[in-house]
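A quick write-up on the structure given underneath.
Left out: one protein chain. Kept in place: all the others.
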Amino acid sequence: MSTVKLTVNGKAVSADVEDRTLLVNLLRDHLNLTGTHVGCDTSQCGACVVHIDGRAVKSCTVLVGQADGSNVTTIEGISKGDELHPMQAAFRDNHGLQCGYCTPGMIMSAIDIVNRYGGKLDEDTVRHELEGNICRCTGYHNIVKSVLDAAGRMRVSQAAE
Amino acid sequence: MYATTYHRPSSVDEAAALFTKGSEAKYLAGGHTLIPVMKQRLASPSDVIDLGKIKDLIGLEVSADTVTIKTATTHHDVAASGPVQRAIPALAHLASMIGDPAVRYRGTIGGSIANNDPAADYPAAVLALGATIRTNKRSIAADDFFKGLFSTALADGEIITQVAFPIPAKAGYSKFPHPASRFALTGVFVVKTKSGDVRVAATGASQNGVMRIAAIEAALKANWSPGALDSVTIPDKGLMSDIHGSSDYRANLIKVMAQRAVAAAG
Partner (left out) sequence: MGVEGIGASVVRKEDRRFITGRGRYVDDIKLAGMTYAHFVRSPHAHAKVRNIDSSEAMKMPGVIGVHTGKELVEDKIGNLICGWAVSSKDGTPMKMGAWPAMAPETVRFVGQAVAVVIAETKNQARDAAEAVVVDYEELPAAADIRAAIKPGAPQLHPEAPGNVVYDWALGDEAAVKDAFSKAANVVSLELTNNRLVPNAMEPRAAIADYDEAEEHFTLYTTSQNPHVARLVLSAFYNIAQEHKLRVVAPDVGGGFGSKIFIYPEEMVALWASKKVRRPVKWTGDRSEAFLTDAHGRDHISKAEMAFDKDNKILALRVKTHANFGAYMSLFSSSVPTYLYATLLSGQYNIPAIYAEVMGVYTNTTPVDAYRGAGRPEASFLLERLMETAARQLKVDPAELRRKNFITSFPHQTPVIMAYDIGDFGASLDAALKAIDYAGFPARKENARKEGKLRGIGFSCYIEACGIAPSKAVGSLGAGVGLWESAEVRVNPVGTIEILTGSHSHGQGHETTFAQLVAERLGIPISQVSIVHGDTDKVQFGMGTYGSRSAAVGLTAILKAMEKVESKAKKIAAHQLEASEDDIVIENGEFKVTGTDKAIALPMVALAAYTAHNLPDGMEPGLKEGAFYDPTNFTFPAGAYICELEVDSATGKTSFVNFVAADDFGRLINPMIVEGQVHGGLAQGIGQALLEGAVYDVNGQPVTASFMDYTMPRADDLPSFKLSHTTTLCPGNPLGVKGCGEAGAIGASAAVINAITDAIGNNKLEMPATSDRVWHAIHGSA
């Protein structure tokens, strides 16, 4: 057992957990942040993606010890109160989700993609960059549309800030 | 995952000391090989020693003739590095083709070559570029480093600290991804060194892991162009065969990927 301390969605948290605990289990089982999902056991599906220090990573493949001291953002932490993050809004408006299971990971990965590419995103790039996120429902068509739409919205909201 | 004890040393020496104390310790870098294996309960290290936060092991340097990448540098950081893109564009390209963006944020060059997965990308670059692997004990030439499937010249507890790549005259990497895992079904790295030598390495294809392809090296040495390989045939003996690629298909891919890598290298 170890004590890990990290910041999750802006709040300092501390937990006593077994060293074999994965970040995703800490979030789901100890912090009740069940928006981060588990869809595979081979680090492939991306349902578990969160941001660690601003980078989108698979929380099922990070030991809590590795995340000790870092700043973690989950799907629950990206909207400002009632105001959705532009990526969340774009997924809703473009029907970028069906069962919703892959959605939190998709959104967290997609925000990272837009952060990296800014305005230089096109359909092929989005499709390639989504390689680590599997969706069984949407055929990706509307996910790609959502990400491209959000890229525009995020530019506008960044410009406004 | 079986129970284990996690350590976060702050220096290489501390890491090496921790290793000798554990009954069955393992180093951890990005964890994107080791953790999945532990989750499947195929590895049960008593202790996990995290190299990923040791400052001395992160970062890269580019000099006039060498690109030096410290072991715990992530694939993302290599792919996104302007100096690497300018010095050995094929190396940055290779790093950008590994796994997916989330994997590239965590996975490291040292972890990749220490693991020596027969379908991993980096070993092709390390071997073709004739890189030198530096450890906390010694320097190992690429030709001596890879020892078949999942095995290397590293001694028990030895730590890779950095990989030094001589900057070539030309280099190219072409990868045909495995449709499911996205590792290399076959990937070929071609190099023309500054001294005019040609080195070609293929990953994903051989039952013995990364290997050099003498027939292609000879043909390219005579004539550095994709067309030079038209008449080369690669025997499928010793190549892997599975539902995604039979050995004759992989033999074909070695040639086709080599041609495309040469075209990319210019």
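Note that the chains are named A and B in the order they appear, and that numbering of residues resets to 1 at the start of each chain.
Keep in mind that, in the parts below, a contact is a pair of C-beta atoms (placed from the backbone, for glycine too) under 8 Å apart; a residue touches a chain by one contact, two chains touch by 3 or more.
Because the structure is a prediction, the values reported are computed rather than measured.
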Exercise for the section: Determine which one of A:Val8, A:Leu23 or A:Cys45 touches the chain that has been left out. Expected result: A:Cys45
Problem - Touch list for chain A against the chain that is not drawn - result: 18, 20, 28, 33-42, 44-45, 47, 74-76, 79, 84, 88, 91-93, 95, 97-104, 107, 123-124, 126-128, 130-131, 133-144
Handout entry: Residues in chain B touching the chain absent from view
Key = 1-3, 40-41, 176, 179-181, 242-246, 248-249, 252-253, 256
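Definition applied: only the chains that are shown with their structure count from here on.
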Practice task
Compute the distance, rounded to whole Å, between the mean C-alpha positions of chain A and chain B.
Solution key: 28
Fill in the blank from the handout: Counting only contacts in the complex, chain A reaches chain B at residues 2, 18-20, 22, 41-44, 46, 49, 55-58, 60-66, 68, 109, 112-113, 116, 129, 131-133
Handout entry: chain B - residues contacting chain A, complex
Key = 1-6, 8, 28, 31-32, 35-36, 38-40, 48, 50, 52-53, 76, 99-103, 105-106, 181-182
